[in-house]
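One chain of protein is taken out of this complex; the other chains stay put.
So, subunit A:
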Amino acid sequence: MDKFTTLTGIAAPMPLINVDTDMIIPKQFLKTIKRSGLGVNLFDEMRYDDDGKEIPDFVLNKAQYRDAEILVAGDNFGCGSSREHAPWAIKDFGIRCVIAPSFADIFYNNCFKNGILPIALPQEQVDVLMKDAEKGSNARMMVDLEAQTVTSSDGEVFHFELDSFKKHCLMNGLDDIGLTMEKAASIDSFEAAAAQARPWV
């Protein structure tokens, strides 16, 4: 997995609440058996018209946000389906960080498996960053995972919280399965004890 340490980039504003994973990547793109190549279909139904032409008003179609690496969005981002195709599409587009007042549980976890940093901040702080993002490509935000801060283009610094284990894995690009395999002895002994206690399982 790609490491995440710091990121300085353009932030795209998406002031919508309840952005669901069907919006992020509609189901017709779930028929792939690969993880890559989904960026072109990120937000497909909001981004393209029925003929497949770009809708100019959509934020990621605007010249100043085409290279966005950060997305600032409304409450409950990533709700709905568990499809990991959502973070795959976000990452493939080039976005490495999403900032919102809250995230849906499964999406939040899926981000960390793919080198994406989801940052939850209070609504009033997201409001400040949303306004900052609306300034366009000249306004670059800075994210520092080690320090757990987001800095607006005006230099205003916001501290965010996240789980220490998730932070450690993201900063070092660690493979979860490899880490768990190191604890195989614990799993073996649990399994043996459980087979005694609940043999019907």
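Things to note:
One rule holds for everything that comes next: a residue touches a chain if its C-beta (ideal position, glycine included) is under 8 Å from a C-beta of that chain, and two chains touch if they have at least 3 such contacts; residues count from 1.
The criterion applied here is as follows: contacts and distances are computed from a predicted model.
Candidate names were "Putative thiamine transport system permease protein", "histidine kinase", "Leucine-binding protein domain-containing protein" or "3-isopropylmalate dehydratase large subunit", and the UniProt protein name of the unshown chain is "3-isopropylmalate dehydratase large subunit". From the options A:V40, A:A147 or A:I187, the residue with contact to the chain not on display is A:I187.
Remark: the omitted chain is touched by one listed residue; of A:N41, A:N110, A:Q125 or A:T151 this is A:N110. In the full complex, subunit A makes contact with the omitted chain through residues 15-18, 20, 22-23, 26-28, 30-35, 45, 50, 74-76, 79-84, 87, 102-106, 109-110, 113-114, 123, 163-165, 176-177, 180-181, 183-184, 186-187, 190-191, 194, 197-201.
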